[in-house]
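One structure, as structure tokens, below. Some questions next.
With one protein chain withheld, the remaining protein chains of the complex are depicted in position.
Going in written order, the chains are labelled A and B, and every chain counts its residues from 1.
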Amino acid sequence: MPEEKKTDLIHLTIDGASVEVPTGTLVWAAAKQAGIEVPIYCYHPKMPPLGACRMCFVEIEKLPKPPQTACTTPVSEGMVVHTKTEKVLKARRGTLEFLLINHPLDCPVCDKGGECDLQDFTLRHGPGGTRFDQHKRHYSKAVPVSDNVFLDRERCILCQRCTRFSSEISMDNGLVMISRGYKMEVGTAPDHAFDSVFSGNTVEICPVGALTAASYRFKSRPWELKRTASVCNNCSVGCNARVDVRVDKVMRLMSRANDEIDDGWLCDRGRWGFEFVNSPQRLRTPMIRRSGTLVPTTWDEALFYTAKRFKDIIAKHGAQSIGGIGSTRTTNEEAYLFQKFLRTVLGTPNVDHHHGSFPAPRDPLTNKPWAMTNSIAEIELASHIVLIASDPYKRQPVLNLRIKKAMKAGAKIFVLNSDVTELDRLAARKITIPQYGAGAAAKLLLSNIVQGETLRTSNEAISARVLSENAITQEHAAAFGLAATAQLVELAHEIAEAKGAVILYDEMATLDPDCQNLAADLQALAVLTDNIGRPGAGVGPLFEDANSLGARDMGVLPDVLPGYQPASEVGKTYNEMLSSPEIKALFVMGANPARHLPKPELPASLEFIVVQDILLTETAQQADVVFPAVTFAEKDGSMTNLDHHVQAIRRSLRALPGAKADWEILVELAQHLGKTWDYETPADILHEIAENNPFYTGLEWEDLGKQGVRITQEQEVARA
Amino acid sequence: MPELIVTKNLAIPGLDTLATYREHGGYEALAHALTAYQPDELVALIKDSGLRGRGGAGFPTGMKWGFLAKNNMPRYLCCNADESEPGTFKDRMLMEKNPHQLVEGVIITSFACRVTTAFIYVRGELAKAGRQVTRAVEEAYAAGLIGKNILGSDYSLDIIVHRGAGAYICGEESALMESLEGRRGYPRLKPPFPAVVGLYGGPTVINNCETLSTIPAIIKGGAQWYASFGTEKSKGTRVFCLSGHVKKPGNYELPLGTPISTLIYDEQYGGGMLDDKKLKAIIPGGSSTFILGADKVNTPLDFESIAAVGSMLGSGGVIAINEDTCMVGAILRMTEFYRDESCGKCTPCREGTYWMTEILERLEHGHGKESDIKLLVDICDNISGKSFCPLGDASTSSITSGIKLFLEEFQYHVTHGHCMVGAGRTRPEIGAVEGASLFAGAV
Partner (left out) sequence: MISEQTKQRMCDLASRYPVARSAVMPALHLVQQEEGYITSEGLQAVADAVGMTVDAVESVATFYTMYQQHPQGKHVVHVCTSISCYLRNCDALVEHLEKRLGIKRGETTPDGNVTLLTAECLASCGTAPVLQVNGEFVENVTLEKADALIRDWNETARA
């Protein structure tokens, strides 16, 4: 095998240095690999070559008409490339001079100054001065193209990166080129906003200060920023982000390109939704309810009081009367400690968090935990992508870009939804189902597979169940109508014949009426059509929050311990804890259960409520003790995204004075309850997780590095 | 007068109707092609005829057809009738006067190239030409010459007439395809070449309107007959568009290799310089070609001879310029064209044409500096060979050749602040001569 691979490598010489790169590599990328800078503006590695800016000139021996552009020329065997000949240098100077004739010299007030490719390349490759002594083109200065993005057309060098992102990557064509020639500009239709949840990427890839983010304009200079490699905390995708901080305030999030996860992109919600970190509403001191009102107090008093009340409740009602609701946004270490605190410190089995409806902690058919069986990157290999009651554009945005990338590579998209979704217009088929119809749609698909298709894998139990449910299924078919039913028959056939189908549903759709079997039925569908464990095939839930899967992995569930190991005693579920009069005390970490209740009021039967959070949420307002926690930006820890990548979030700024990380609060509470918990860092906790959780076996903090580790199977890891 | 091929019969009234066109032998070539030839034999025949593209580059037509990739993608033919090169007006005439000849050429070429959908991209500004071609296509559909089973054969073809909307760049073949696909007319990266990945990703052949209009005659007369006209390497005839300061401007079909002087001075053609002024400069193939001095007037009009004296035969637009013309002004006017028609995709062409126009403007109006002339030449060097497509190169032709030939005029503008040919003598009185009719050469 290794020898075979060698024949795929192309050998070339760049500035005298030998370089070996795979077939199809562009000269620009080969030079980059050799550590040689070839300046670019229009080219972006995630988009096809354009050849427009004419900056990346090199001279290639034996090719006609030198100089050539490095970003459009693929390497060939024996190629000899020169990047610094007089011809090349003159051509680059020429292009820079052209770009500068109409570029304003407002670097001192430009947000991009200090990290501007035009500034940098002019210094390194440009002419010392200009010969242009006439009037520059003028436009009105920065104009908003949306609420979030401003456009300064004078600074624009018309490289088309932003408009091509719009057409090639986000495929919403929101930002376009207007007019032509020297009058050309970036823009939109008249009075039309640049309406895209991915608009921030255009700001990030703009090589100059033409596109700027409303939230960052005039806030900071690049050299003042402290940059920390972290992970976006907004949804379950886990895009890699760099958190840029200036004097204890988060200024912006930038992509940190992880091809396995985000492919180099962030969504606007993730990029700009960090205001809660800087919010003046943040809790800065513990609070205790006195005479019906929450009043500030000291950490000592709050911890002492909480420990005492827990002891009293255990003495009065027994430990079983305490319930704990954990978070989908705190780190694995905190989720782990939370369930450990409840189970071993307080001694209650009642642990859960808000999540979808799954029939058991593991899928009974495959014995795998509920999670997408394929990786995010594998979606690109799919021939069919089926989205059932899920809308990644709104809920897991960057996954929407991966689906579009797969579509460009030939995948057919099927959308089953009662609502309009962004992908409808690109879908091979949009099947409009009734509201809450996802469960029925899954049953119809499954029934069509069992009764109408040649099965790749037979399973007596599933077939028997499907046949036994036939009468209900027929009722569903009648409710769907002929057209939708026919479309489902066609889709079932497509899935049965697919080279690789990826079937995805939203975790929360399983909570809809008549959808409690959605997860199980779709898993069965994937099993019967052999769409698990093959390249480009898979099935699974799209989780809601940054650490939804981590909370499950860590055993913040009533029936399993970390690693889905059965609990000796099954505790109360989330809903039971919020309705059962037996529960007298509630411990809530980073969750807001009050918001999910029909009326935002916790049961009156609760005698004691403790909440750890960053803001005074609806739940915190009803608490007896509130501990101020810190955000993802102020602590270290690991999180597990929807395709089971364990990634490190890193402290980017000083913790808000008065607030502590959730894990620190748990450790102090345990100590106040007489335990000798001696974790000093989240790394210590991760080490313990690795000893207890077969999926995390052997994982250490240092292993997570900058791009995380994808954990796939407990067996594999256990053996390692 | 030599034998006319592509402009033959143009004087016949009603030639633009199907009936009249057929009366004069129209569509006989098509019937012959469909019955007597296999597609590949037609490709060989056109190769043998020596026909070279009449759009500007002069690429051998049969060879172009032979390059089409053999794959499962649908193939397309695009007729490039986006005639916009300053100084060129032959395709408009062919479409207005003899649209069926073009349609017949399109059908035969489609058959030869195994194309089932062909497009005729007519320049948007040429409303009448567009109407004429559309009507001819409709007539041909009605007569079973286009559509299913043409003339009872098993060959079927669809032709769509597509109107442009004002963009010179769409005459560039890859920009034309982008435009046809409903996008901005930006030229595409090559390779892949259209013959491999073209319109809608299929192998595509793109031929100029005059080229395709010549096909029926070659089928009828044979490759050897056609090759008997012209020179060794530039075979056949060509419609030369004569404009500028001549007595009888117009389209004249002549064998390749005819000297420029014959076109300008022969009584049958240009009839000499307007007001018998002296010839000062010649633009031999549209405004994108290098200007030639009057001393080159005896150069034969064929690809090789024109290249040998430092220019290009281009689109066949021969522009004669007299002694009273300010070259700075004329070159400014040509440069403005490229500034306005640059698609804006690449930096050197977009910014360079703008900058050069600014400099030429200030030279023309007497505010120029001595260094401007050198600067212009250097900007040309930074555009030429550096731009994405040939439009950038084309924008520099008149400037570099103009400065080389008429440097003293540029210098005079700098030192005297006005033109050396004298104010008021720059251009002839408007309407001094009633121009010749559009198809003078064919009458």
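One rule holds in what follows: a residue touches a chain if its C-beta (ideal position, glycine included) is under 8 Å from a C-beta of that chain, and two chains touch if they have at least 3 such contacts.
Since this is a predicted model, take the numbers as computed values, not measurements.
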item: Missing chain: touched chains present in the view; value: A, B
item: Of A:R161, A:R180, A:H476 or A:R552, the residue in touch with the unshown chain; value: A:R180
item: Residue of B:T7, B:T61, B:N80 or B:T117 touching the missing chain in the full complex; value: B:T117
item: Chain not shown: contacting residue from B:K233, B:R333 or B:H365; value: B:R333
item: Omitted-chain contact residue, chosen from B:G26, B:G55 or B:G87; value: B:G87
item: Residues from subunit A at the interface with the omitted partner, ascending; value: 167, 172-180, 187-192, 425
item: Subunit B, residues in touch with the chain not shown (by the definition above); value: 74, 83-89, 91-92, 117, 123-128, 160, 162-168, 179-185, 200, 241-245, 249-251, 283, 287, 317, 319, 321, 325, 329-330, 333-334, 337, 340-341, 343, 427-431, 434-438, 440
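Everything below uses one rule, namely that only the chains that are shown with their structure count from here on.
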item: Whole-Å gap separating subunit A and subunit B, where each centre is the average of the chain's CA atoms; value: 55
item: Interface residues, subunit B side, partner subunit A - complex; value: 167, 184, 189, 339-348, 350-355, 358-359, 362, 375, 381-383, 385-388
item: Residue ranges of subunit A in contact with subunit B within the complex; value: 49-55, 57, 65-67, 72, 90-91, 94-95, 97-99, 101-102, 131-132, 134, 157-158, 160, 177, 179-184
